[in-house]
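After this line comes subunit A, so read on.
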Amino acid sequence: MTESFEPKITAFVCNWCTYAGADLTGTSRINYQSNVRVLRVPCTGRIDFMLLMKAFQKGSDGVIVSGCHPNDCHYTSGNYHARRRWMVYKDLMDFMGVDTNRVTFSWVSAAEGARWAQLVNEVTDNIRNLGPYAEYKALAVAGIE
Partner candidate 1 sequence: MRIGYYPGCSLLGSSREFDESTRAVLTALGVELTEVSDWNCCGASSAHVLNHELSLALPARILALAEQAGITEILAPCAACSNRLLSAQQELAAHPEKIAEIEAAIGMPYKGTAKIVNILEVLGRLKDQIAAKTTKPFAKKVANYYGCLLVRPPRVVNFDRPEDPQSMDLMVKAVGATPVEWPFKTECCGAAFSVTRTDIVAKLSGKLVKDAVKRGADVIVVACPMCHSNLDLRRSEINEYLGEQHGIPAMFITQVIGLALGLDPVALGIQRHMVPVEFKETAAASAQ
Partner candidate 2 sequence: MSRIGVFTCHCGENIGATVDCAKVAEMCKHVPGVAHSVDYKYMCSDPGQRMMQEAIKEHNLDGVVVAACSPRMHEPTFRRAVSNAGVNPYMCEMANLREHCSWVHEKNDATTQKAADLIRVLVEKIKHNTPLYPIKVPVTKTAMVVGGGVAGIQVALDIANGGHKVILVEKSPSIGGHMSQLSETFPTLDCSQCILTPRMVEAAQHPNITLMTYSEVEKVDGFIGNFKVTVRKKARKLDEKLCTGCGLCIQKCPNKKISDEFNEGLGTRTAIYVPFPQAVPNRPVIDTLNCTFYKTGKCKVCEKVCPTNAIRFEQEDELVTIDIGAIVLATGFKLMKTEAFPEYGYGKHKDIIDGMQFERLASASGPTAGVMKRPSDGKEPETVVFIACSGSRDRSKGVPYCSKVCCMYTAKHAMLYKHKVHSGKAYVFYMDIRAAGKDYDEFVRRAIEEDDVKYIRGRVSKIYEEDGKLIVKGADTLMGGEPVEIKADMVVLATAVQSNDRSEELAQTLHVSYDTYGFFAEAHPKLRPVETNTGGIFLAGACQAPRDIPESVAQASAAASKVLGLFSQDQLTREPIVAVVNRQAGPTYSYCVGCFLCQTACPYQAIEQEQILARNGEVIKTIARINPGLCQGCGTCVATCRTKAIDLQGFSNEQLYAEIMTL
């Protein structure tokens, strides 16, 4: 664990809540660490397992998935499906040997600008502590891609 390690964090966020929340972080000028790269999707319901795996494959050290709070989904129940699926994903990742500490599922609403900054900072620090995700390479060699 070297001090100079700068983790790569990929965030999948929904357009309506978390993306807007992150916009609000900006409008409120709340500073946070710049390691995160945001990918916008219409709804967390759109996020599937392969996207997460691809992110790790491409060298992400940590992944954030964030959408609307339960019951607030722009698409009524997309995040409900997402939530149910995440449970399965976690198990699946566990099974495949992926370190589930490296995936953070969260809700950030359009009004929670500060929450977004806090989330990104927490995850960044956490992953920085965990160190680079070198093990993934081993998994990849074992052929899970």
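Candidate entries met the following condition: all candidates are chains of the complex that A comes from, given by their letters.
Simple rule for what comes next: a contact is a pair of C-beta atoms (placed from the backbone, for glycine too) under 8 Å apart; a residue touches a chain by one contact, two chains touch by 3 or more; residues count from 1.
What you are looking at is a predicted structure, and each value in this text was computed from that prediction instead of being measured.
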Options 1 or 2: the chain contacting subunit A in this complex: 2
Subunit A to candidate 2 touching residues, read off their complex: 6, 8, 10, 15, 19-20, 22-27, 29-34, 37-43, 45-51, 54-55, 58-60, 74-78, 81-82, 85, 117
